[in-house]
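The structure appears below as structure tokens.
One protein chain is absent from this view; the other protein chains keep their places.
Should a chain be cited, it is by its letter among A, B, C, D and E, assigned in written order, with residues numbered from 1 in that chain.
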Amino acid sequence: MLDRATYIGGFDGVSSLVGAETIGKEPMGTMPHSLVICLGNQAKAWKAFDEIMPSNVPRVALVDTYFDEKAEALMAVEALRGKLAGIRLDTPGSRKGNLPEIVREIRWELDIRGHRGVKIFVSGGVNDKNIKELCEAGADGFGVGTSITNAPTIDFAMDLVEVEGKPVAKRGKLGGKKGVWKCEQCFTYSVTPAASRVPRCMRCGKSMRRILRPLIKRGALVAKLPKPEEIRKSVLSQLERVEEI
Amino acid sequence: MLDRATYIGGFDGVSSLVGAETIGKEPMGTMPHSLVICLGNQAKAWKAFDEIMPSNVPRVALVDTYFDEKAEALMAVEALRGKLAGIRLDTPGSRKGNLPEIVREIRWELDIRGHRGVKIFVSGGVNDKNIKELCEAGADGFGVGTSITNAPTIDFAMDLVEVEGKPVAKRGKLGGKKGVWKCEQCFTYSVTPAASRVPRCMRCGKSMRRILRPLIKRGALVAKLPKPEEIRKSVLSQLERVEEI
Amino acid sequence: MLDRATYIGGFDGVSSLVGAETIGKEPMGTMPHSLVICLGNQAKAWKAFDEIMPSNVPRVALVDTYFDEKAEALMAVEALRGKLAGIRLDTPGSRKGNLPEIVREIRWELDIRGHRGVKIFVSGGVNDKNIKELCEAGADGFGVGTSITNAPTIDFAMDLVEVEGKPVAKRGKLGGKKGVWKCEQCFTYSVTPAASRVPRCMRCGKSMRRILRPLIKRGALVAKLPKPEEIRKSVLSQLERVEEI
Amino acid sequence: MLDRATYIGGFDGVSSLVGAETIGKEPMGTMPHSLVICLGNQAKAWKAFDEIMPSNVPRVALVDTYFDEKAEALMAVEALRGKLAGIRLDTPGSRKGNLPEIVREIRWELDIRGHRGVKIFVSGGVNDKNIKELCEAGADGFGVGTSITNAPTIDFAMDLVEVEGKPVAKRGKLGGKKGVWKCEQCFTYSVTPAASRVPRCMRCGKSMRRILRPLIKRGALVAKLPKPEEIRKSVLSQLERVEEI
Amino acid sequence: MLDRATYIGGFDGVSSLVGAETIGKEPMGTMPHSLVICLGNQAKAWKAFDEIMPSNVPRVALVDTYFDEKAEALMAVEALRGKLAGIRLDTPGSRKGNLPEIVREIRWELDIRGHRGVKIFVSGGVNDKNIKELCEAGADGFGVGTSITNAPTIDFAMDLVEVEGKPVAKRGKLGGKKGVWKCEQCFTYSVTPAASRVPRCMRCGKSMRRILRPLIKRGALVAKLPKPEEIRKSVLSQLERVEEI
Partner (left out) sequence: MLDRATYIGGFDGVSSLVGAETIGKEPMGTMPHSLVICLGNQAKAWKAFDEIMPSNVPRVALVDTYFDEKAEALMAVEALRGKLAGIRLDTPGSRKGNLPEIVREIRWELDIRGHRGVKIFVSGGVNDKNIKELCEAGADGFGVGTSITNAPTIDFAMDLVEVEGKPVAKRGKLGGKKGVWKCEQCFTYSVTPAASRVPRCMRCGKSMRRILRPLIKRGALVAKLPKPEEIRKSVLSQLERVEEI
């Protein structure tokens, strides 16, 4: 359920087997710390990964197991040479300090040695507050877990608001059947009595569009549900037009 | 999953059919606003409920649909007389004002008329911050939803810390197999190298008890799992001994 | 004294008999809760009020005595039909919750039933901080008490600043007779030595006007004092030109 | 009205003529800055005051008109010698700096010269927040104006709560006639239904005393009202027993 | 060392003998409180100063020793007449109150008596937070001590970043020899690898200038150091072009 929601919301992929199956995609991911620890040596682990994995899997080296991120990043460049596609920082909390600064520093060291094509991925503690600063520092991609599974619950309730054509409602609820409208231009929503005429968007003046559609009637599904991929496309196309606030 | 967790954590019951089945209990709950709205009249709804429900179901009247909570509470007393077991306040946010004050006022009005046995239940927006004040004001029970489903995710991770008897660990993790200990007296936890001798509790000086137990071996369950009811009992017996901080 | 000040400051009327006499106007107001409580029934009270009051008094029903404001508002519409001029919310503090939300909800319920002409009045706890939000939610008028009587005292003192043409002053006071000027354009004030030439307004550049005028000479009133109504008019005409900040 | 309230509340006296008349006492006060300014010289003003005022008026010199408070305090000691009863600081806001520090410094300078009997009075901006620190610094008395006239309004309302022996009340009010009780031991108040038996004080366990007494019956005063002096005595005797919080 | 730094940073002069010598200027300053106290009388002190000091030293009277600043300022005007160049306020902390208000008041009193040419100097507790408000109130000059000597230490460290042409660096430091650039137009700084081509200023687009220059080679000074006066001129010429933020 969580994996499907993140994919719909714009993530490029998911790492759990069952989640990937739900959205009809291949699972994605990089090597774990346990690979490095089992082999007891970073370079050995990166080379083993390179040897065994199918060639379409990008070579992304995990570079924070034993030494400093910068030291391991330069070791990975040395070990895999032109085959290195990227590095992943999964820096533990106690070493996190100024993570954007570390990303910026590694970007500098890679660039000064001519490895502009090696990407930097960050995982561990990434959330909606710190991701912008990490992007600006040069991070190319992210692995996100806790902050997504911990997203706040959205409260909703089922209420009777009309009985046999007459508005009814308990205190605190607006009575009568509603029309829900959306402005396709600026994504503003509006709620009116159901019988209202098409309203104009209060923000940009455009005609709004009714968006309530029956999905279930007398217990049976009456609409075709879009695939996760389709929903995701629709989300992404809207995101492009959202202004930064 | 949520229903099971709340039950284990000390709740008396759950209202969803599938949740109740999971914990092996009857589902619990009171009448919805839609019953009142369908019948169009509070007293009619309460009487219908009383007429039709099995006699072992307590008569708890929902008293905030159309009028003020106090007015409806007195109407419910009038309508069901001695059969009224309690009332439920599900006050919407826009009327919530000082909810403990409302509870206190209804308690006064019930008592001054001799209905000391009628209980007061509160639902809607109850959480770990406001429940104490509601108890002090005289509320006898609670229906809780959002604040429980919205409980913060607890971060955890699988780490290799020992390989063939030697401590290994990535940066930021303590290496080597661990012993985890609990003080049965004051519920303090302690983590030591696995081979340590039984430690004394740092807080109360008692001998501590090892609490790690294998549950799965080579993919097979090797321990008997307790029923939700047993876990709940264990939680409640410990809660009794937790000091208020 | 308080009633006169509120009237001068722009209020439409006052409710106390002695205050109304002071400003030479009829006292204004709506029915009290005690009318509803004495008759023991809201509809009975509203109808009694309608039966007995002179026809030039608008029918404003108090709608928060026993039930929820929305329920009583719809009952009042039912009881007085086309004669209902407005409703008054005097919601007690313990139920206030989100009062603008309640106003918005009642406006919706009245409108959806075709009673767009019924006005909404709010009293109880209205002050300079919350009145704007209540207006935006649809409130048409207000009854204000405590927040006006509790307005902060304005400090002032009598000081000698000139003796026989020579500037004198204690520490912390500017010496010498002063000229006080006002810009009729933008209401900026300015203080200068009395003998200064007419200054230009620092804000808009217009010539300013001297505003000090002798009212008492040797103990006798030497100026005609304006009536409260005239002062009020002057206040209101200036308010129209004050920009919102 | 204000003067009467301050006197009842424990002030030693008031300075306005009409206020003093209301409480049946002589008005009290010290010399104004305008006396010093009219005579153009502090010492001349203090001596003139000493020459002309009846001998039962204490000689309190105002010491902040032109120079620093310390300089003028020593000048006053010099000018009136043994007749000086005290000095008054009415320091303007722009010089106030650390007023307790100034009081402490003047106390030091007076003491080091042997004038331990000369009292220090402070007026101007004294309020319930800064008075404690001024006392600790050595101030002996205070003149208070604005902070008393600006005391917050206490909200109250008249409500019907019982009709012909039956509890009635609007929402937000407790129904039924009340008994109001006070503990003579620790000044705790308690409200109960009128018919309740004498309650025990929740704080100290003593029997409480009923304190509601009819003052007006059918429009006529039926009780003897105490004089301001008597009320004040009662307030002061209770203050003595109030613990500091 | 401190005196040199303040002079370089734009101060007009310093008061200590050794500091003045360091920067090759005459020491500057005004009379101390001890002069007034030794002579026991302000006017006597100001006149003695006027009598004895060389005629090129401006007559600035210290006006806060015994009386209020305003009183002493007017006394100084009286005592030195046309010879008075300015007054100095060194108000002690316990009287500081609203110092800008005092400056404004003295400016008013001097002006109303025709002494527009008498300057106002302020010393004691002047810092980068309050100096702006004092300027706006009419202060013409300042004596600053503590807030300058208390300026925060600037952290710096020596790091190896290149060994025999190869970038090296510890974690947290950028490797390789650097070029440091400054935009002469808008004073923006930029750091690049040493071999980079001349960068354009990111803020205004101008070509930047290299600013690293060898000062010491093999232990010997190889550059001519500018005199304090030259550095100061350069600082001041740049300050003129710094925009206020």
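In this section, a residue touches a chain if its C-beta (ideal position, glycine included) is under 8 Å from a C-beta of that chain, and two chains touch if they have at least 3 such contacts.
What you see is a predicted model, and the numbers here were worked out from it, not measured in a lab.
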item	value
Options A:G97, A:G117, A:G205 or A:P226, residue touching the unrepresented chain	A:G97
Touch with the omitted chain, as defined above, among E:P27, E:P58 or E:P92	E:P92
Contact partner of the left-out chain, one of E:K170, E:R210 or E:K227	E:K170
Subunit A residues touching the omitted chain (full complex)	64, 66-68, 70-72, 91-99, 101-102, 105
Residues in subunit B touching the chain absent from view	167, 169, 171-176, 193
Residues from subunit D at the interface with the omitted partner, ascending	68-71, 101, 105, 108-109, 112-113
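Keep this in mind: only the chains that are shown with their structure count from here on.
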item	value
Comparison of B-C and A-B by number of C-beta pairs in contact, larger one	A-B
Whole-Å gap separating subunit A and subunit C, where each centre is the average of the chain's CA atoms	53
Centre-of-Cα separation between subunit D and subunit A, whole angstrom	66
Multi-partner residues of subunit B (at least 2 other chains)	64, 66, 68, 70-71, 91-95, 101, 105
